[in-house]
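A protein chain is absent from this complex, but the other protein chains hold their places.
Each chain gets a letter, A and B, in the order it is written, and its residues are counted from 1.
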Amino acid sequence: MSDRPMLEIAALQKRFGETEVLRDINLRVGQGELVFVIGPSGSGKSTMLRCCNRLEEPSGGAIMIDGRNICAGTTRDLNRMRLQVGMVFQGFNLYPHLSVLKNITLAQRKALKRDRAEAEAKAMEMLGRVGLAHKAQAWPAELSGGQQQRVAIARALALDPKVMLFDEPTSALDPELVGSVLKVMKDLRDEGMTMLVVSHEMGFAREAADRVVFMDGGVVVEEGTPEEVFGAPKTERARAFLSRVS
Amino acid sequence: MDRFLETFFNATVMARYLPDILHGVGVTVLLAVAIILAGVAAGLVLACLRTARLRWLNFLIICYADVGRALPPLVVILLFYFGLPNIGITLSGPMVLFVVLSATLAAFAEEIFWAGFTSLPRGQWEAGRATGLGSLQVLVWIALPQAVRLAVPPLVNRALAITKMTALGSVIGVSEILSAATTAQSFSGSASPLTLGALAYLAIFVPFVIFARWLESRFAWKKA
Partner (left out) sequence: MDLFLDQFFNLDVMARALPFLLQGLWMTAKICAAVILLGLVGGFFLALGCLSPRRWLRWPAVVVTDFFRALPPLVLLIFVYSGLPFAGIQVSPFAAVVIAFFLNNSSYYGEVYRAGIESIPRGQWEAARSTGLTQAQTIGYVILPQAVRNVLPDLLSNTIEVVKLTSLASVVSLGELLYSANMARSLTYNASPIMLAALIYLVLLWPLVRLVSRFQRGLAA
């Protein structure tokens, strides 16, 4: 684990009209680190994650990816930046009108301008990594939720991102399908991917996270290793939350 | 019964006016095709422009679509055909018919495509943006194919209803099927040309209706 931050969030603020969702968030994710974000619903976790590739426009502060501020720059810079930040959504968001293979090649070909053979080879490689090489020609509707989410992960990985964001990747899944997705995430971590994960899978956090961040009311309340945060939470709010969920 | 056949299915009369009616069929089909192509294309462009969410542009597009759907086409046809020459713009009958009906279809098509766009889950746009595609690329490769698929059944029904209105051309002297049939009727003093005209319309539009039915059943089937 090197100390160079791959993702750095500084004094991030986000308002929706009058409501202040994020107030002064500061967070560093080192290269190859898996940082896990927990907190009650409405605490702003997802909003923070969505600011990291500007699906939400931050109201203030800065977000650096590999040392570059992503809040500045033109639309073209924005699209290029998004290629470096992979995102996995709660609802998978596969394109229902395209086959699994085409789902993975679309952005490679249109945004990265890879040629067809290269994009397909990459797609097959990524499908292999998530254990779904045999589903390349299937349609999203034919897959289980867990398989769809793994395809979505392959779609993001195919663009060779520097950071992967996971927005509650398992909360829309049936319990028996959660394991397959978590396994893929664990493999990714072991291969050295930088990951920022918002999730309620506390067991996974204990096992795989380098650091755990507890958010509430739009601020980072507590931060530490899994042992510190889960074993001996320092703040009352974290204690209350953890006793409710575990 | 004989008298009925004699009046509505007089073979001699029908044979005499068949060429006129067939010419009318040609005009009707040509106009129908032109109206569908222009109307659907314009409606699609308007709906795509609307996804850019520019305030003033959207206001204009919405007004256009509302007015186009609220006004009876015959009113606009008369307004164009009788009103415009007074200010020095003279359009031929077929031209007025083409402009008014394709503009009407464009208004409906815009709403249908837009409904397709809005029924797409937000996540589809976000997934596209998150993988580094630009707005135009997301529109073309992700949103449009899905919106078009949703739009096809209602669009076919609407296109059918509007191309049937080419019969309004008879009011402003376009030599389509109905006007050929009514002219023949007054010359021959027989109702048979009207029957022939009605049969000609059925020949053109019944396949259209069956196609619409087939599309709809296929669509419903997929949902199940």
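Definition applied: a contact is a pair of C-beta atoms (placed from the backbone, for glycine too) under 8 Å apart; a residue touches a chain by one contact, two chains touch by 3 or more.
Computed from a predicted structure; not experimentally measured.
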item	value
Shown chains that the omitted chain touches within the full complex	B
Hidden partner chain, residues of subunit B it touches	3-4, 7-8, 66-67, 69-76, 78-79, 82-83, 86-88, 111, 115, 118-119, 160-161, 164-168, 170-171, 177-178, 181-182, 185, 190-191, 194-195, 197-198, 201-202, 205-206, 208-210, 213, 220
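Everything below uses one rule, namely that only the chains that are shown with their structure count from here on.
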item	value
Rounded Å distance between subunit A and subunit B, as computed from the means of their C-alpha atoms	47
Interface residues, subunit A side, partner subunit B - complex	53, 55, 75-76, 79-83, 85-87, 89, 91-97, 106-107, 110-112, 152, 155-156, 159
Contact set on subunit B toward subunit A in their complex	121, 123-124, 126-134, 137, 141-142, 145-146, 149
